[in-house]
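Yeah, one chain of the complex is gone here, protein chain that is, but the others are all in their spots.
Chain naming follows the written order as A and B, and within any one chain the residues start at number 1.
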Amino acid sequence: MAKVIEGLFYAESHEYVRVEGEYGYIGITDYAQSQLGNVVYVDMPEVDDEVTAGEEFGAVESVKAASDLFSPVSGTVVEINEALEEQPELVNADAFENWIIKVKLSDPSELDNLLDAKAYEAICE
Amino acid sequence: MNNVYYGKLVFELSKPGRVGYSLPKSEISGYCISEMPDVLKRQSKTILPECDELTVVRHYTNMSNNNFGVDTGFYPLGSCTMKYNPKLNEELCALPGFNRHPSTPVEYVQGSLKVYDEVQRTLAEISGLSRFTLNPYAGAHGELTGLMVIKAYHQQRGDEARTKIIVPNSAHGTNPASAAVAGFKVVEVKSLPDGTVDVEDLKPLLGPDVAGMMMTNPNTLGIFERNIPVIARLVHDCGGLMYYDGANLNPMLGVCRPGDMGFDVMHINLHKTFSTPHGGGGPGSGPVGVRKGLEHLLPNPQVEKKSDGTYDLHCDEKSLGCISSFLSNFTVIIRAYAYLLSMGKENIPMAGKLSVLNANYIKECLRSHYLLPIEGLCKHEFVFDGLRPEYGGDHHDPAHVTTLDVAKRLLDYGFHAPTIYFPLLFHEALMIEPTETESKDTLDDFIAVMKRIAEEARDNSEMVRTAPHDTPIRRLDDVKAVKEPKFTFKNL
Partner (left out) sequence: MYKYFPHTTDDIQQMLDVIGVKSLDDLYAEVPEELKLKRELDIPSEKSEIEVRRIIGGLAAQNKPLVCFAGSGSYDHYTPSVVPFLASRSEFSTSYTPYQAEISQGTLQYIFEYQTMMADLTGMDLSNASMYDGSTATAEAMLMCVANAKKRNKVLISATCNPQVLRVVETYAHYHGVELVKVPAADGVMDKAVAQELIEKDDVAGLIVSQPNYYGIVEDFTGLADLCHAHKALFAVNSVASSLGVLRTPGEWGADIACGDAQSLGIPMNYGGPYIGYLCTKNELVRKMPGRLVGATTDAEGRRAFVLTMQAREQHIRREKATSNICTAQGFMCLFVASYLSLMGEKGLREVNEQSYAGAHYLHDALLKTGKFEDAFGPKPFLCEFTVRVKGDAAELRKALAEKGFLLGVETEGMPGCLTIAVTEMRSKEEIDSLISNI
């Protein structure tokens, strides 16, 4: 059974946002990493790039599949998780600990459109 | 093919002082590359090996013994049409008379130009279209060329708004990729449970921004799209053109032509339908055909037959441009010509029918053991969705035996595996295309082995999950191959 954590915001496309003040940490869920299998590469945007809710900002690759990453919220990328450049398998080890990008939220009201843990758990079944 | 792993690289056979070539003694003296300015000369030594002739011959011969081809055994790789490659064709394409410089004046290559023109005409008749270019080098290159034809058609009408290409979600990956390279946006149309295009899902996608739609018929599930007249009319009514991906042309030969189905532009894979060897993945050949009225858009140069019966090269100002250095993968064209001449009008249609017979026969014989997601007649190929649950194939069970496992176990029994995990519509897709050149005896052997693997999966799943056991090497660590990439000998 895939792990789901209370207090995060979830997108139906299997990304999460952990909000800390005006920033959001975006990654893929435990369910998403388990479906993908061994992650071998994470294609990330650059710092200062703009991301838009519902639009693609990168991709996660396993050996024989690739999955586009859709941003659950809009904002500006302030940090990327550089550890994933060398060790993409960290996403498999703990998808919630190993976020992919940190974004300064431009419209926190977008969070209202996302799912809570319980609702997300339901769509993973 | 044998099972003793060879595994050496030619660099490991090198010894200083060995030579594998001979050139005439130069009769011209007084000129030497050392005269050139130093800045223009190579600074470093090369890694190239030093080998005598027999060492090289034995090296590649040993390597070939670790390789499986159509001549080795049954190769039911779905969507790839691995039919027999006649040997006569190899002899003829290697005739010294065809080895000409591509800029030879046309008067001196009339024979070659005739081959080109005859193949072009034959393909047009088989397809029900007006004219073909043979210049594209491969199926995907043909797709790209065909999409350029579609774009050029709209642009020359002054219609710049058509930016979208519609592609079924069951399409080959090259379709959306080619559309993207040609500068189109890709819009996917859904499939119905029977695998055919959902016409109701298509309708709202159609509009003044649609340049065209790409389809293959039969589709990638081997199912004939019987709504094709309706789909073609809808797309034409909105001003778009219909593109036929010829990957699955084989079963339709002489029975039903893309031009008659309503397609405007298409490509043919000569290495699939017309028996030219696949060569480890290339060179292929992807001729593109168009309906009447679009001929002038085909890429330059074109071969033209003049009224006096001679041949010339011709460039059209309205052409989409050039897509190749010269005039096609010419020796592949010669092979296809030999095949077309040999087979003739009697046997070309028979090839299609027997390919359909073979596919349906395997499907009916194996559906007791493998999950058949779509009922009814298939054409040249069909898809199973893995093993049936009672044979260990229930993919809700984490310990289930996968399609990958079945594919690997087949290698132990001396068969090439079918195409796996394509199309993406099914979880455990196993796509089988036998082709017409395989006998009932071979198919019966294959069927018996497939049943035996299903029984093994039920009774001794570990055996299947750890397959192959009897091949030159065992399963490979492909995660390591990506994470610790080694692309050259220097990286080892």
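Heads up, the rule we're going with is that contacts are C-beta pairs under 8 Å (C-beta built on N, C-alpha and C of every residue); 3 or more make two chains touch, one makes a residue touch a chain.
All of these numbers come straight from a predicted model, not from anything done at the bench.
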Touching the missing chain, which residues of chain A? 40-41, 43, 59, 61-66, 68
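Just so we're on the same page, only the chains that are shown with their structure count from here on.
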Whole-Å distance, C-alpha centre of chain A to that of chain B, is 37
Quick check: in the complex, which residue numbers of chain A touch chain B? 38, 40-41, 61, 63-64, 88-89
Can you check the complex and tell me which residues of chain B touch chain A? 421, 478-479, 481-483
